[in-house]
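First the structure, which I've put down as structure tokens, then a few questions once you've had a look.
All protein chains but one are shown at their positions in the complex.
We just call them A and B in the order they show up, numbering each chain from 1.
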Amino acid sequence: MLRLPVLLATTVALLATFELPAQGRGRRGQRPGGEAPPTAPTPEAKPAEATDTKPKQYLAIVGGDVYLGTGQRLSGATVLLADDKIEAVGHNLTLPEGTTVLDAKGKCVSPGFVAVQGFGMGSGRGAPYADSVNPFDPEIKQALAAGVTSFLAGSTGGGATPSGSNAVIKLHYGSVKGMVLQEDSVVGMSVPLSLADREKFEESVKKVKEYLQAIDDFPKKKAADANTKEPQLPPGSEKLVAVLQGKARLWVSLGGGGFNPFGGGRRGGAGRANDLDAIEQALDLARMLGRGVVLQKPISAWLVPDQIAATGSMVMMSPRDRTPSDPTDPDRTGSNLAAAALLAAAGVPVAVTCPGGMFGGAGVGTGGILGQDLNTPHLDAAFAVRGGLDNRKALRTLTLDAAKLLGVEARIGSLEPGKDADVLILEGDPLHYATFVTTAVVNGKVVYEKGKEPLYRHLAR
Amino acid sequence: MSMQHRSLAILLTLAAAVTAVAQDNRPIAFTNARLVPISGPVIDGGTLVVKNGKIEAIGKDTPVPPGARVIDASGKTILPGLVSAWSRAGLQPAQPRFEEPAGGRRRGGGMQMPQMGGGGGTQNRAATKVVDGLYAKQTVFGELLRLGVTSLALNPAGGGFPGLGAVLRPDGKTIEQLTGDDSAFVQVGMVRDGATKKLLKENFDKAKKLVEERKKPPEQPAPAAAAPAAPEKPAGDKPAEAKEPPKGDQPPKPEPKPEPKPEPKPEDKKEPPQGQAPAAPPAAAKKPEAPKDPNLEVLADLLEGKRRALVQIDCGADLLHWQTAVADDVKFPRVVVVPRHDNTAGTVDAVLDQLKAMQCSVLLSPDLATQPRSRMLVHPAKQLHDAGIEVGFVIGDQPQALRFLFFRLMELVRYGLPADVALRGVTLVPAKALGIDKRTGSLEVGKDADLLIFQGDPMQPTGQLEAVWLGGREVPQQP
Partner (left out) sequence: MPSLPHLRSTALLASCVLASLSAQTPATTTAHLAARVLPADGEPIDGALLVERGGKIVAIGPRASTAIPAGATVVDHGTAWLSPGFVDLHHHVSSGGGGDINDMVMPLNAELRTLDVVKPSEDAIARTVAGGVTTTLFIPGSGTNIGGFGVLLKMRPNGPLQQMVVRELGAMKVAQGFNPERGSGDLGAGRMGSSDLLHQLLERGAAYSKAWRDHREHGGAKPEFDASLEQLARVFDGQVPVLIHTAGLRDCIATARMFQDVWKVQMVLSHGCFDGWLGAEALAKRQTPLNLGPRMYEFDRYGRFQGMCQAYWDAGCHNLSINTDAPVVAAEELQVQAAMAVRLGLPYSAALQALTIQPARQIGIGDRTGSLAVGKDADFQVTAGDPLDPRHAPLAVYIEGTLVHRSGDVR
């Protein structure tokens, strides 16, 4: 049995060993390639690109306790935004002339929350997402009120080969252009794989690696011999190429996952109390790829945090999903409230999501049950704290680590210069149950103010 | 069949002809009327003179012409006839009464409006004529007319370019009589999906190129330009003629043949280029050129300002998507139509600035909307009007809903829309949208005598529509 003191003692630097995907280093004028909708840049986009001619619009959030999303906090600091990017964060910043100032004294400032699962909230009717997003979906306001500024919409796929169709949606209310951060930054597979499927996959990985190598070598060979043929993409391997190029994260479904039998899940028949085999298979894929994968809602990850960390893999989970242990093997079965803390201590990025109970689900409901869906994402992080994760670090499960799981950490997830200007002003500690978002900024625009929307305006504190 | 019947029919026809002649010749003067011309201030105790189906004179002290049939309109208000710029009436076989019309979703409390066809468009069908799908001999036109709709559009449905819309004469009995103008406007439908946006973008791009080509001198570059155009153009894109509607009777006249040519656009004086460009059959006969795509020709006409368009959006989100799909420099005569308030994707007051930038009128549902997920009312019409955008209303094609039209207008007025704006929005504004404002939509000399005669004030609950006049003739209240 694990005890909290043990967890706290094993705190380790949380820096993940993850490479940033090469395409993710987008700054102004150099957006990641995946962001543009496949319909090609619209003619209007061109003048917009020439931003140098247009004076920047500055917005400063001043005087708040600033949680950077990396686990650090600066008291009474300023976050300066220029257009849709973060310009600077710190004390004693000189504000450019004409800066709009939002006073955050006595309040907290945080990166916008990143939900690693979601549906609705204006995400439209599937790919291409940029062509069907609904920037006026009332659910957007509801999600912003909960602090969510980005989420993964669509399917993360499954099966024996990488699949899925999804997009990281930004809740830029009222703007079509700012809503799709990236399409298909996540692809999915499921384990367990049959031996034959595993071999097939291994073969595909080999082929794609050869192909990528051939592409690297091609210019040289072409120079040497003009007749060299251009390498051909192995058929049907686009998704795998994206994974191996670091353009997409591979999410692995473990064939079931935890649930909370006391939160509404039915315990039907022989529920599994342990998914170590599936986790091992997923890590096997990670080793094959030479890249970390994302474990979706594992039950037993807490038993093998170091193995997960060694492959650079990450975990998506709800700390509130519970699987009872099997009385015949209590120490190796069942879920663990301390999982998030144990994994984080081993250096595994952990993102929290909503519990899978009767009223759980990664949408913003209006059905009356509060505390299980995306109306209160901070509670899921709070439960990670309940399991022993440090309060400040727990915010990473909703911000930087969540962005890492989606492969978009170069754009969102922390308050660092050059990143997207997605910022929350909160009434207090972001993970306190009674804290509300007072202001949400997405892409540098104020898109939610508690005092101006009917949702929680009547709850003045 | 029988001799008696035949002679009776002849007699009736003769009688009708006689009365028609009699009415045409003899002026009619409505006196002591409260006249609401729409185009000018209200005239109390005025006189309106109708001759040969047209408005001959209107004014406070207009003299009654000698020999005129005088109708004392004391206590009555005269308005121009209603113009419905949005209808799908007659595009389905007649339905049993009281049955929900297919394709019409009922929305709580609101007017029932025709919906766009399922999903977006994948094909440019801009030259397809909606009248080709019309079923005649339907009671709906007469019903609409008796409720005051003296002009109505017939709109093709669907995303992208679903075809050419028509203006109908609601007293027509046959397709020919019904069809006032079979290519009055280009219907454009904005649907939020990749296929529709691609279709819009690609076809406007092609149409832009075609406009450039048309500007070139016809001789030299023609063969060069034709060569690459040929493979690019799949001939499978069916021109409208090829598509026969599922009608029992074949079009008895060769009228639909010269398809996009008969442009009764009074504004356009550029007859020669227009006649040349869209006339596909003669052009093909002239040279062994690649066949022209009539659909693109229609769009090119549009971009050259020779045609007008109704652009349908369902919500604010659609307009933002329109702007990402259609370049700002794609400009053409247009009116934005929003047949229903979709508050889950932004009622159009959410995109006031963008609408303003489009510099066109907007036709809206004549209802108040509600804020998302609540019953708090919003008033898009007033907001648009206050922002300086000309507002009209989509009065639709549902007789049930039209019976309550003036109550809806009164409600809009109660919540702050000026009454004259409300009335203009169901007459002159939609008339302009359809390009028929030269002949109807207001009480002005020279326009058709399409009149609504109310006992009392139409904008009071006690006001009652007593008579409808179409082209100077009273519409019988019993069919």
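Please note the rule applied: contacts are C-beta pairs under 8 Å (C-beta built on N, C-alpha and C of every residue); 3 or more make two chains touch, one makes a residue touch a chain.
Fair warning: this is a prediction, and the values are worked out from it, not measured in the lab.
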Sole residue of A:L95, A:A160, A:L233 or A:L337 that reaches the chain not shown, by the stated touch rule: A:L337
Which of A:I140, A:L431 or A:V447 contacts the chain that the document leaves out: A:L431
Hidden partner interface residues of chain B, rising order: 371-376
Chain not shown, touching residues in chain A: 1-4, 138, 260-264, 266-267, 320, 322, 324-325, 334-338, 357-359, 366-372, 376, 379, 382-383, 385-387, 391, 431-434, 436, 454-459
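Please note the rule applied: only the chains that are shown with their structure count from here on.
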Rounded Å distance, chain A centre to chain B centre (Cα mean): 50
Chain B residues touching chain A - in the complex, by the definition given at the top: 192-194, 196-198, 201, 315-317, 320-321, 323-325, 327-329, 343-346, 350, 371-374, 376
Of all residues in chain A, those that touch chain B in their complex: 37-39, 42-44, 124-125, 127-128, 130-138, 141, 174-177, 366, 454
